[in-house]
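With one protein chain held back, the other chains of the complex are shown just where they sit.
Labels run A, B and C following the written order; every chain starts at residue 1.
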Amino acid sequence: MTTTKLKIGVAGLGRMGKRHALNYLQAVPRAELVAVSTPDASEREWAREHLAGVAVYEDFRELVAHPGLEAVCVASATAVHAEQSMLAIDAGKHVLCEKPLATTASVSQSVVDAAARRPDLKVMCGFSRRFDESYRDAHAKAQAGLIGRPSVFRSQTCDMLDPSGFFVAYAEFSGGIFVDCSIHDVDLALWFFGEDTDEKVRSVSAVGITAVEPDLRKFNDRDNAVGLIEFTDGRIAHLYCSRMMAAGQEDTTEIIGTKGKLAVNSQPTANLVRLHEPGGIRHEVPQTYWDRFKNAFTTEAVDFVDCCLDDKPVPVKLETAVAAVRIAAALQESMISGNKIWFNKGERTDHAQK
Amino acid sequence: MTTTKLKIGVAGLGRMGKRHALNYLQAVPRAELVAVSTPDASEREWAREHLAGVAVYEDFRELVAHPGLEAVCVASATAVHAEQSMLAIDAGKHVLCEKPLATTASVSQSVVDAAARRPDLKVMCGFSRRFDESYRDAHAKAQAGLIGRPSVFRSQTCDMLDPSGFFVAYAEFSGGIFVDCSIHDVDLALWFFGEDTDEKVRSVSAVGITAVEPDLRKFNDRDNAVGLIEFTDGRIAHLYCSRMMAAGQEDTTEIIGTKGKLAVNSQPTANLVRLHEPGGIRHEVPQTYWDRFKNAFTTEAVDFVDCCLDDKPVPVKLETAVAAVRIAAALQESMISGNKIWFNKGERTDHAQK
Amino acid sequence: MTTTKLKIGVAGLGRMGKRHALNYLQAVPRAELVAVSTPDASEREWAREHLAGVAVYEDFRELVAHPGLEAVCVASATAVHAEQSMLAIDAGKHVLCEKPLATTASVSQSVVDAAARRPDLKVMCGFSRRFDESYRDAHAKAQAGLIGRPSVFRSQTCDMLDPSGFFVAYAEFSGGIFVDCSIHDVDLALWFFGEDTDEKVRSVSAVGITAVEPDLRKFNDRDNAVGLIEFTDGRIAHLYCSRMMAAGQEDTTEIIGTKGKLAVNSQPTANLVRLHEPGGIRHEVPQTYWDRFKNAFTTEAVDFVDCCLDDKPVPVKLETAVAAVRIAAALQESMISGNKIWFNKGERTDHAQK
Partner (left out) sequence: MTTTKLKIGVAGLGRMGKRHALNYLQAVPRAELVAVSTPDASEREWAREHLAGVAVYEDFRELVAHPGLEAVCVASATAVHAEQSMLAIDAGKHVLCEKPLATTASVSQSVVDAAARRPDLKVMCGFSRRFDESYRDAHAKAQAGLIGRPSVFRSQTCDMLDPSGFFVAYAEFSGGIFVDCSIHDVDLALWFFGEDTDEKVRSVSAVGITAVEPDLRKFNDRDNAVGLIEFTDGRIAHLYCSRMMAAGQEDTTEIIGTKGKLAVNSQPTANLVRLHEPGGIRHEVPQTYWDRFKNAFTTEAVDFVDCCLDDKPVPVKLETAVAAVRIAAALQESMISGNKIWFNKGERTDHAQK
């Protein structure tokens, strides 16, 4: 094992970008955070205060041009994920891009195409849950045959209610709740069903409501939605996404097989403390997605850096990220139109595929 | 309170009928089980052995004619639920009929019509889960406003895998998995959403698979299915039913409101024992629906008997049973046809209702 | 099976007596509650209102003389348990006596002696937890060898804090917290270790505090205490009793064997409901011992009645009740004196027994 460190930069210093940057600084021993970029002045101010010794840029192109830079973590707004990823690839940098690559499959595909032109680079979309130790344990158990054939997949990504209404403005560019939240669950469904593509998707359908934030409708979005994905080989995924959880982040998954079932996080919990008080026994729940998956983000970063330094294939195929966006965007469309959407080998069709 | 006991008979002595009969004999102090009926000779043999002092008939009409009989618990095959209920009503007996009243809404409605002609009688469809203390506690908490407005309802009725394949033959007359299993969840959705009818149902859609028992297809049934119910007032119910659980009966419900969430049975458990052994910590799960809800069946019987003796209205409106069958049958149809089904104020329609 | 019912009377109508009486009335089909007695006028008033058709007496001797009475459930104050039990035995009645038989081993022994003179009668001390389905399941699993040799036993009987201070006055005659509460745990330790007597007890020691109710000291009692019981065959029991639980009744037991561990009620819970609310996920806890064990009390009554009617031996040997009192009283003494108490084959001794 070499002792050389991977020189990495982080693009975007919003909620997630800050955490990615600190993560590389503090918890990824084989990486050296050398530069960050953000168009936001206050975020650059934060960087100068918290990221000692790290170059701070306004423009992403400056970041990419940072001397010696080898890799970029794209943690900026979803709207620029694809563009920044392609710029970095074309400049010969390894790329870890936060999910989703883009809000449409076609734009996502352009990142895949760019990566295909540079097979020497590592390009990965950050599906953080695949790096969570509980999901990994569940996947290993499924692979070991403990539940027979995985047949029904239920999963949810449910955020704690943010009464500030932040998520309304955010909805304008997020691609909608299925693309923003459920894409994780779509990716997990593909992973547990052993698929890298969406070729076996037969239909998707979805319904959604605005229970707490009717203003979401102006961006064609909802605050609670349920979706069904039907596969041609006799499997089903059903997904729930929400912005309305009172107690905290509730990301639960079940994989039901012909001989058993695996459940991940049936009872969300922040830690091992239980408070016995008048009224009963209470425990806390992680408040944010990051709180729940912070160790997974670290593992993701560590694994990505290992792949870059040791020239190993990345653990999540980039094509899967396109498939996940295509499915999630179809769910979003079905939710808005009210129509069931049929597919035939990855292509939209008017009729049911056998 | 009178000390007179209600003279009751039980029709049908299959799996559930036996338990109902023993329940009245042993756990319902204000009832006196006076007679049972079943066309099955071995079941009558069982009755003579286990139901000391109780008259045993082959023909349901004999049961109804039993001297002094005041009430009937219809626990026979689903196919004769409606016919027997109407016969009993017309003979002036109170009726507690196992769910569903029938496998179609129109036949179910004929029971409602019969009951309407005899307002002096108590006629109730046995939605057992409404009598379970956990569901009652959850409903009381929802009524008390603890979760704000109930908006998203998720519920499942999942049976333990019966490797004998009993459920294949059973499917011929059960009405299908949505009518047989999910009808409980449909009823609960109406209960928690404060509805007695299906007038606010906007659409239903469902998908299903045969993961373990392909022979179910000959009866147009499936062994795992997921359904969505959309309501016109901005609410959603999503349901899962299965015959494939490895560990036991898994009947879980969540009611998600604008200010909180109630979960019932997130982690199924048979009792309070945990076995720490090499490999981890293990606990058992109820093996059958009856195991899970035996106390609820007792409460249901006790409450029904109280209503008869004390002339109180029954706690579950009979109309609701028709609405539940209509919704469940539509889910079953959608699962088979692949089409989304639209409703407008309780009537089928071709287009989306606003 | 005979259809004759056992004519039973209940002595005492305090907190527990009322529940026992209603239990026989409503949930024990082979018993007929024919009479009750209590010296308290308001309790007799309650009886006339709630126990329709049941004779109500002031004097226990009248109860025993009730025509046709066959059995008595002694649920009066602990101070008269032994006297009433012996009176009933001498009058030829079966007896189910609430625990403890008495606050001292010698008085308890006099009940055993009385019972020995009437081997035709069923006499049992009501150790309710042995009739709880979770404890029974755990015991069956231990008997089946699932945990190897049970070696360390931890158990607690912890009441919810009653801010009225009721338990202070109660302490004057209860025998103290070890005799009143931990006697359940002592009995369970004997049961799980396969002992009917205290012959293998080597030493007991205990410490106690008054964390919330210093007035208990005037009756030589404490509100929280911990005790150790050492057995000569290499086993240990450690017990905790408390009057100070905030959330509710917390009765937890662990049996640790050489190959595994059984835990009963590690996480107390009233039912299957979980409330997700701001601040976390909360569930309720049974508020009283009766709430936790109401089904066990019913099973206890049903089993006792079966033993009487079918002439079967009672499931709990009466001698065990004496052993349990002897151990519990020694723990109480050790807690007050601060001294460790040594035993040799059931007799007090000054030195350690090998």
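Simple rule for what comes next: contacts are C-beta pairs under 8 Å (C-beta built on N, C-alpha and C of every residue); 3 or more make two chains touch, one makes a residue touch a chain.
None of the values given here were measured: they were computed from a predicted structure.
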Absent chain's touching partners (shown only) are A, B, C
Touching the hidden chain, out of A:Ala247, A:Val264 or A:Ala330, is A:Val264
From B:Ala27, B:Met245 or B:Ile341, the answer for touching the chain not displayed is B:Met245
Touching the hidden chain, out of C:Thr210, C:Asn271 or C:Gln287, is C:Thr210
Touch criterion as defined above, residue of C:Arg48, C:Arg61, C:Lys259 or C:Arg348 at the omitted chain
C:Lys259
When the complex is taken as a whole, what residues of chain C touch the one chain not shown?
147, 149, 151-152, 154, 203, 205, 207-212, 224-226, 228, 230, 234-236, 238, 240, 242, 244-247, 250, 256, 258-261, 266-267, 338-340, 352
Where the unshown chain meets chain A, residue by residue:
1, 3, 25-27, 29, 52-53, 133-134, 137-138, 141, 146-147, 259-266, 270-278, 284
Identify the residues of chain B touching the omitted chain, counting contacts across the whole complex.
245-248, 250, 267-270, 274, 276-285
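Throughout what follows, only the chains that are shown with their structure count from here on.
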What's the contact topology between the chains, one of line, ring, star, complete, other?
complete
For chain B placed onto chain C, the superposition rotation in degrees, Cα atoms, nearest 5
180
Centre of all protein Cα atoms: which chain's centre is nearest to it?
B
Over half of interface residue numbers shared between chain A and chain B means same, under half means different, so which is it?
same
So which stretches of chain A touch two or more other chains?
245-247, 250, 267
